[in-house]
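Of the protein chains in this complex, one is absent; all others appear in place.
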Amino acid sequence: MMTIEWFTQFLAVAAALAAAPLFLGWVNQCRAWLQNRRAPSVLLVYRGIRKLFHKDAAVAEPASRLFIFTPYIVFGTMVVAAAIIPSVSTRLPFGTAADAIALVGLFATARVFMSLAAMDIGTAFGSMGARREMMVGFLAEPALLMVIFVASLISMTTALPVISERLATQALTLSPSLAFTGVAFTMVLLAENARIPIDNPATHLELTMIHEAMLLEYSARHLALLEWAAALKLLNYACIGFALFLPWGAAMGEAGPPALLTAVAFLALKLLVAGVALALIETLSAKLRVFRAPQFLATAYLFASLGLLVHLLLGA
Amino acid sequence: MIANLGSPLSAALALLCAWVVIGLAGLLRPMSLVFAGRTLFPLGAACGLALALAALLGIAAPTAHLTLPIGLPDLPMHVRCDALSCVFLCILGATSAGVSLFGAGYFRSGQGAPPGLLCLQYHLFLASMGFVLLADDAYGFMVAWETMALSSYFLVTTQHRIEEIRRAGFLYLLMAHLGAIAILLCFGVLQGGSWQFSFDAMRSAQLSPPRAGVALLLALVGFGAKAGLVPLHVWLPEAHPAAPSPVSALMSGVMLKVAVYGMLRVAFDLLGGPLWWWGLLPVSLGLFTALYGIVFAAAQTDMKRLLAYSSVKNIGILFTGIGLAIVFHGVGRPQLAALALVAVLYHSVNHAFMKSLLFLGTGVVLHSTGERNLGRLGGLIHRMPWVAWLTLVGTLAIAGLPPLNGFVSEWLLLQAFLFAFEVPHTFVNMLLPLGAGLVALTGALSGYVMVKFFGVVFLGKPREAAAAPAHDAGSLERGGLLWLASGCVILGLLPAQIVPVLARVAEQLHVGRLLPNGAPWWMLVPLQGRQASYAPLVFSCAVVAVVLLTIWVVRLLYHQRIRRVAPWDCGFGRLDARMQDTAEGFGQPIRHLFEPFFAMQRQLPSPFDPAPRYRVVIGDRIWNAAYAPLGALVQRIADAFAALQQGRIASYLLYGFITLIVLLALVL
Partner (left out) sequence: MTAQPFVLQILNALAALLLLLSFAMLAQRRVVTLVNLLALQGAVLCAATLLLAWRTGEAHLYFSAALTLCLKVAFLPWLLHRLIRRLGVYWDTDTLLDTTGTMLVGLLVVVFAFGLAQPISALASTATRSAVGIAVAVILLAFLTMITRRKAMSQVVGFLSMENGLFFGAMSATYGMPMIVELGVALDVLVAMLVLGVFFFQIREQFDSLDLEHLQSLKEDR
């Protein structure tokens, strides 16, 4: 049975690596449709990454090694996170390496490295981006932790595979607390992945950008890795959301190849729907001023805490 | 010398005495920097290492007692060495080994006190902390405690010619003595009418709940003052920047932990069973301290003050854990209580390593640039790569990032918080989980603070010319930094080996047991059957593997060419170092969000000012509201008494005479 588990693990990582740019492309396409624009190809993100890999890297003179290593570290972190999250199956050899809280910590590590690299050149935009990214990060983390708390209250563990299994096997109930935390999680997802109410992934307007400001000095393969890592992060967050709130469809327990195939199909379906939902949210909302971000994320924290309290009160 | 001294207790005592001897040896050639630096400090570091090893063995060994014939007649000194003492002795030994090694290369001539005297004070400080940890009666404890306070006071005021440092030292001494009074009173309550001041007598004393509550409160005030619990934290951000860096490292890394030890000793050992709701006070004070400390750390512009406030935050986390352990212990959840206690111990060890590392790193920066102000530093990673990379380890560790050690203890604490809703009391079961959100907030905020610290000091471009010709640390200094940094890494990667060792403390204090579970050696599973697991070794190896694989694949498929160009910066062009974010700028979002915390004075230049200067002064509201009026009151009373001072012998004799008459009249 070990071989099949390792095969599943390999499949999950490969699927994540391949699907991440595709998912981002799909979100972009949906956004374009919803905004009455002609949509770019779904494969555009891939093409961009390939093009970047071929270029010569231009590194700014004041850059230290930290700047050059960061893309690799961020990319590696995201790949390992993809190996830990039970997106396809709940029996992954890496699944026990980190629970949900440690996963949040891993993302934080990637964020800190990104921010430090942004400050390495000593440009005004870089440090501004780093500062804002860290601000969004410290506001999002408590909300995310409360979300994990509520999900783990139901199954008494913070291990993502166990949470998914319990949720998928128990009787289907209408749970207001899970609904609240689901909303909170979506808000955190938007903030952490530099999506619209907090940051605009399509902008290069200097004074409003957060994520892009940190990437300004990167080029070629470093930029390609960071873009890929950003796509992977979005996918990872979506998969954490599925594991916490929509675990149905993933292979539970020991599963053979047919079950895995269905699980992959289900994952694709969920991602399709999630992409449309994400594009819809981004189209319907306007970007907030930077100093409204705390309010936005405090609301997320509020939702998650309400979920917790309602769960304690109603037991559902 | 050590081998024939069988038990860990006698080994520890011998090593502490060795420290005293090393210190005294410094007086042989008080002005010789080479003798103190190259001989005595490395010897002290070796003693520290040996102490750590002995203490590590002592954790597993049974409790040992010894009665030493020192002290007043009929009042021999009792020493005792149990698992709790050993854990903290281990912290003392291991941290001081790194700090002493660093100190060997750090102290320069011509700075304040002569090196021999410094050596004596330093080693006396170390030994007194050790004796605090070993003492088993109130007398011995208080003597060691006061020696610790005094020796560290002299170390803080090493550069006593500077007015500011004298003031900081005075404040420190004042707070230390206020705390000591509270501890003394606490022991007075704890003896419970037997008037026996050995800890054994206190353990067997049956205290009524109100008395025990008073004792815990006094302990909280006394040890809280030493540890820096808000609102008793005011001395910390003054004293730490004033002291030489190795001393700040020891004070922040070890001395604050000695105060935590005292709190644990009183709460879980001497007091018997505290009632569950007494734990709520440390929890709420701790959470507030953590938030207060980290928010102030974000607003600082002096790097040592920033680290001092970060220590306040960590002390808050530690007291939160202590309170949580008391609550769980009181409501009969021994496993969770043990988990919270282990989290406290783990965090103590972690914080000792990472905070010492950071203070030592700032010490090198301070030496080679002469600057403590963040706004004048920058770009040091090019000039001092060793210090920068080793400090980066400490930075990431204290920011609570996996796979380093700071994350492990916060993870353990959060795991304990997760079950806080099982406390069978309304309100508490709802408020405690919300408190976990606060723990997460402070954890994430330390990430913010540490990015600011490292980014502004080491990254970017030098902001002032002074920072440009900086040089890297010497080899001894590097050795010290490397020791502490590797400690951070190992403590982070092998939690599954360390948690069972620490769990022995909880077991020995009858707090609870962490039951063994069938987890493999590389995986930490704190609670049986709960299936929350953490295997840092696995995912760090995986990340390293992926990174190497990526580099290899990229090189194979594409190329490795790098061109050095001028920074792009959106095509702006003329970029100079003054356009980077300053420390004030980086702290601005925090100042904006947490405005009610600060007493802020801002001076905004008018738009037509030809030489505009922006100034912001961050004040501490607690200082303004409580300490400043108190100080003014004391001053007024003292002024009133000054009227008695005539300068004439006759009037002083008259005062004595009147006092005598009044006393005689009262007595007879």
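When the chains are written out, they are named A and B in that same order, and each has its own residue count from 1.
The rule is simple: contacts are C-beta pairs under 8 Å (C-beta built on N, C-alpha and C of every residue); 3 or more make two chains touch, one makes a residue touch a chain.
This is a predicted model, so every value here is computed, not measured.
For the chain left out of this panel, the touching residue among A:V42, A:A268 or A:L312 is A:L312. Contact with the undisplayed chain is limited, among B:T426, B:S475, B:S606 or B:Q645, to B:T426. Looking at subunit B, the residues touching the absent chain are 426-427, 430-431, 434.
By the touch definition given at the top, subunit A reaches the unshown chain through residues 170-171, 173-177, 179-180, 294-295, 298-299, 302, 305-306, 309-310, 312-316.
In this section, only the chains that are shown with their structure count from here on.
Taken in their complex, subunit B has these residues touching subunit A: 378-379, 381-382, 392, 396, 399-402, 407, 411, 414-415, 418, 421, 429-430, 433-434, 436-438, 440-441, 443-445, 447-448, 450-452, 454-456, 459-461, 523, 530-536, 538-539, 542-544, 546-547, 550-551, 554, 557-559, 561-570, 572, 575, 577, 579-581, 585-586, 588-589, 592-593.
Note for the complex: subunit A touches subunit B at residues 53-54, 56-62, 64, 66, 68, 72-73, 75-77, 79-80, 83-84, 94, 96-99, 101-102, 105-106, 108-109, 111-112, 115-116, 119-128, 130-132, 134-135, 137-146, 149, 152-153, 156-159, 162, 206, 216-217, 221, 225, 291, 294, 301, 305, 308-309, 312.
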